[in-house]
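Step one of this worksheet: look at the structure below.
Of the protein chains in this complex, all but one are displayed in their positions.
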Amino acid sequence: MNYLAIIISGVLINNYIFSRFLGLCPFWGVSKQVETATGMSLAVVFVMTMASAVTWVLNRYLLEPFGLDYMQTIAFILVIATLVQFVEMVILKVSPVLYQALGIYLPLITTNCAVLGVALLNITENYNFLESIVNGAASAIGWSLAIVLFAGIRERLAFAPIAPSMRGFPIALVATGLMSIAFFGFQGLFRGILF
Amino acid sequence: MKKLWNTFSNGIINENPVLRLVIGMCAPLAVTTAVVNGFWMGIAVIFVLTASNALVSLLRKVVPAEIRIPIFIVVIATFTTVADLTLKAIQPEIHAKLGVFVPLIVVNCIILARAEAFASKNNLIQSVADGLGMALGFTLSLLILASIRELLGNGTWWGFNVLPASFEPAVVMILPPGAFVTLGYLLSGLNLITGKSGDN
Partner (left out) sequence: MANKDILSGEGKLLVSSSPHIRAQETVDWLMWQVVIALLPAVIVSIYFFGFRSFYLILLGTLAAVITEAAIEKAMGKDITIKDGSAVVTGLLLAFNLPATAPWWLVIIGSVFAIAVVKQTFGGLGYNFINPALTARAFLLAAWPQYVAGNFPLPLDTVTGATPLAVLKGTAAGTLPTYGDLFWGNVGGVLGETSAVALLAGGLYLIYLEVIDWRTPLSFICTVAAFTWVFGGSGGLFTGDPLFHVLAGGLILGAFFMATDYVTSPVTPLGRVVFGVGCGLITVLIRLWGDYPEGVSYSILLMNLLVPFIERWTAPRVYGMQPMQG
């Protein structure tokens, strides 16, 4: 049941956008169309899950035994940057079609703070290997849910007579705020049962 | 001297990273639940951005172009770690509240952007002025946002009761919706003042 709790928490209750404020740059940057938001989401799910696994192993078998915990930030960011490069190369080799779909999003992911964020949070939460992977995937799926929903709304906003001073970032911020109000409904879901 | 002043003030007003360029928004929204949190986040960013700009500027002639980005990231990550550990030592409670957002300074777009766009092309003094200006601009916007949120959401400023006892704080202002909506209208207000308008 612990895994189910991690999934529901990551996707709905402690959503990375609406509650944790992680990964906001690409959230606003790549959400003008549903199609591109979906592409970015796939890339993020892929990278966040992989990064959770790799950084967990790195922390457990290299940093912790040698007392190098203070190197976490440096080590993790380098590993994530390398991982993204590596994933890009592998996808290009294995599936040019997938590369076409995801390629342009991958370089953007290195600076997506959700990736480093989940790696660091896995350690703070004391998750084991499998829990870290589940948390990485669930958090990424929650992020994806947010960006795809937002893209659907944003396509409609493009046609609205919005005041010039509100256009662009201001309206995106207010819309995100209203969405986060709706997500309050998931607060405390399954408390006492799963949590 | 005038050029130095322009470089310095650019980040505070014209290209304020949070209020004008709107980049690196995670920390500004996440930590501004209280003014004191925003202040210490600002101090950490002032240190990291100024120091990394200085070092990048010094290294600009020796770093090969092809591997400059990884080098910049290592430089920034090193200073971030220093800031993280220092803050943990001197302000453990604040450090705990800021949580993951102190180490995440390393992926804050502003810092890498300044290293790449400014410090790698300018001399030490100019780069320090740029870093300091940008970071002060960042801190200033955090203080503005945090002041609004803490006043309305908790009825206090820097923990002091400054509003009459009859004021009933709107807790939502220190929750995520308060952060998004407040910053949205703040940006819109600035657009009105400067006559600038965004696109959809």
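Should a chain be cited, it is by its letter among A and B, assigned in written order, with residues numbered from 1 in that chain.
We take it that a contact is a pair of C-beta atoms (placed from the backbone, for glycine too) under 8 Å apart; a residue touches a chain by one contact, two chains touch by 3 or more.
What you see is a predicted model; the values in this text were computed from it and never measured.
Q: Which candidate, A:34, A:92 or A:108, sits in contact with the chain we can't see?
A: Reading the full complex, the residue touching the unseen chain is A:34.
Q: Which parts of subunit A face the unshown chain closely enough to count as touching?
A: Residue positions of subunit A that touch the missing chain: 32-35, 149, 152-163, 166, 171, 174-175, 178-179, 181-191, 193.
Q: Suppose we count only contacts with the excluded chain; which residues of subunit B make the list?
A: Contacting residues on subunit B, toward the hidden partner: 168, 170-173, 175, 177, 181, 200.
Here is the rule we go by: only the chains that are shown with their structure count from here on.
Q: With chain centres defined as C-alpha means, what is the inter-centre distance between subunit A and subunit B in Å?
A: A distance of 22 Å separates the two centres.
Q: With touch defined as at the start, can you tell me which subunit A residues reach subunit B in the complex?
A: Checking each residue of subunit A against subunit B gives 18-25, 28, 70-74, 77-78, 81, 110-113, 116-117, 120-121, 124, 154, 157-158, 162-174, 176-178, 180-181, 184.
Q: Using the touch rule from the top, collect the residues of subunit B that touch subunit A in their complex.
A: Spelled out, the residues of subunit B in touch with subunit A are 22-27, 29-30, 70, 73-74, 77-78, 80-81, 84-85, 99-100, 103-104, 106-109, 112, 172, 176-181, 183-185, 187-189, 191-192, 197-200.
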